[in-house]
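Only one protein chain is missing; all other protein chains are in place.
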Amino acid sequence: MHASTRRTYLSGLILAAALLVVGFLLPAWLLFTVTKAIGYGLVALGIITLMRGGLVSFGQGLVYCIGAYAAGLLATRIGVTEAPLLLLVGMVASGLVGLLVGPLIARYRGIFFAMLTVALSMVLYGILVKMNAIGGSDGFTLPEPTFFGWQPDVGTSDLALYVTAVIVACAAATACRLYYDSMAGMMALAVRENELRVEYLGSSVFNVTVRNFAIAAALGGLGGSLNAMALGHIDPLFSFWTTSGEFVFISVLAGHLSVGAVFVSALILELVRSFSNRYFPETWQMIIGIFLIATIIFLPGGVGSLFQRVLKRGPAAGRGESAENEGRAAP
Amino acid sequence: MTSDTVILEARDLQKRFGAVVAAQDINVKVASGEKLSLIGANGAGKTTFMNMVTGYLKPDSGAILLEGGDVTKLNPRQITQRGVCRSFQIPQLYEPMTALENVMVAIGASGRRFSFFQPADLNETVEQARAMLKRFALDPYAHRPVSELPGGVRKLLDIAMALVRNPKILLLDEPTSGVSVDEKFPLMETVMEALAAEAVTVIFVEHDMDIVTRYSDRVLAFYQGQVIADDDPSEVLSDPAVQKYVTGTAGPATAPAGAEKEAEA
Partner (left out) sequence: MYDVLTILVDGVVYASWLFIVALGLTLIFGVLRILNIAHGSMYAIGAYAAVTLAPLAPALGLPPVFSLLAMLIAALAVAIVLAPLMERGLLRLFYGRDEVLILLITYAVFLILEDVSKLIWGVNPYYLFEPRNLFGTVEIGDLFYVGYDLMLIALAAVCGLAVWLGLNKTKVGKIVLAVIHNPDVSACMGVNIARIYLLAFFVGVFLAALAGAFTAPLISVQPGISVSVIILSFAVVIIGGLGSIPGAAIGAVVVGIVRAAAVYELPEAEIFIVYLVMAIVLVFRPEGLFQRTQARKI
């Protein structure tokens, strides 16, 4: 096995182990917040994947919502409460939607791509609001999840879900890191820099874009089904464009250099949300807005670029040399 | 013609941009292994011809045959996959990446299968990329971001990337433009040396008649979208029409509007 591959696997494992241990020390409210942040982080990881190929989706609420509803409907209508199964179904459902929608929108770039994804997510929102059979605008509540047949009591269910979330997040982050470092991941960067040359070298920009969109969709579905279980309730707002806006916020805050940074950024968002809900309930959006502008001005490479400064050749920073170059290119 | 095997054939190519005739009645047969240069003033139709052959532009009528098969309707990617590769007047590089990484992308695009779970910088890939850089004497620049590299080096890298696929036909669009006069010959020398081992057919656009004479077996002279002369260099350059319309029109080698747009795209 290549040294960097081994390092990626190893850091994924170490991170997962560390987070699992930490989980037993955290207070319940923070446990819930971290779980929710991981759900958001997974969706944002999808956006990062798209960003590496030069695209930003302002409509990831679409796949987040589909993942959540797929898991929710399976749980309430068919009575499947197995958390791993619900996650899988959420991921597959959204991934399939990504594979279907991807080819339709893969020709678009920049704001057209962004707006088209918004439009699609809002179509879903509009449909769900009117579908009274599945709760309309109120949505519906999910039963408590089970874990391989085990039904945790109220005190431990948050911990059980946290453990699941950590495992899923570390697996997803490791897989994404491997993909970014692979030849296919390098081709995505090439697509972002110069599409014409990619075609003239004989590779398909369309394929790269559809692949990234499908991966982003699957990650979005995973995040959606996870948060459906964490929140215990889903509604059409999962697909509303302001929800998608938060995912974009997390991605920009994280930057596309590090896969770990998205989860840190998501946690920052959640903590800011909790604190401002408590102390400045009227100005939560304003704080986020100011935060976003400040990030773009003062930290253009995102939280990931901070990681890199700290750990020069650390696991999260990826391959030092090329990652540094990316840093220079990062918008 | 130096060989009887026709590798590329253009039949009755026509192309207009509004009122401008960019190609008219173009009939060309290119033999395998030939070194063919295209000359003509700016706007004479050289780049249009090259863009049609590589699928960037579709001719209004006529056909392009590659080894006897019709490739007129194929897009640049499909044409590239059939072994027709090109370089660009303004080098099309991945600016933030290093020279080595640029060639690695070319290797990645060349059709070999790569695992999603293996890093791009596997030894084998890196070695192949280094070897290609070495052929063009670019090894000192391997780890420099290409945006920092001088013009001549960028030109060579652009050509090196086109060569990764071992093309049957290599099209070079003004390989020596944007390079200082002293550098033109060394650059062309490097390119031709790098190509010496290949049985590749080369078609290149060139404004410098000394380079045309020295490095091509055959010359096509373009004027107002038409081929006005097609023969070996000495014949073409002594043709009165060519002297009047092509070599007489001395001027700086500036890019036609279409080429600039293409570069920005």
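A and B are the chain letters, set down in written order, and residue numbers restart from 1 in every chain.
Please note the rule applied: contacts are C-beta pairs under 8 Å (C-beta built on N, C-alpha and C of every residue); 3 or more make two chains touch, one makes a residue touch a chain.
All values reported here derive from a predicted model rather than from experimental measurement.
Here is the thing to keep in mind: the chain we left out touches A in the whole complex.
Screening A:56, A:201 or A:303 for touch with the missing chain picks out A:56.
Residue A:114 is the one among A:19, A:48 or A:114 that touches the chain not shown. The set of chain A residues touching the chain not shown comprises 56, 58, 104-105, 107-108, 110-112, 114-116, 118-120, 122-127, 129-130, 241-242, 245, 248, 252, 282-286, 288-290, 292-293, 296-297, 331.
Keep in mind that, in the parts below, only the chains that are shown with their structure count from here on.
Centroid to centroid, with C-alpha atoms defining each point, chain A and chain B lie 43 Å apart. Chain contact summary for the complex, chain B toward chain A: residues 54, 75-77, 80-81, 85-86, 92-98, 101, 104-106, 108-111, 114-122, 125, 143, 145, 161-162, 164-165, 262, 265.
For chain A in complex with chain B, the residues that touch the partner chain are 2, 4-5, 178-179, 181-187, 189-190, 193-204, 319, 321-322, 325-326, 328-329.
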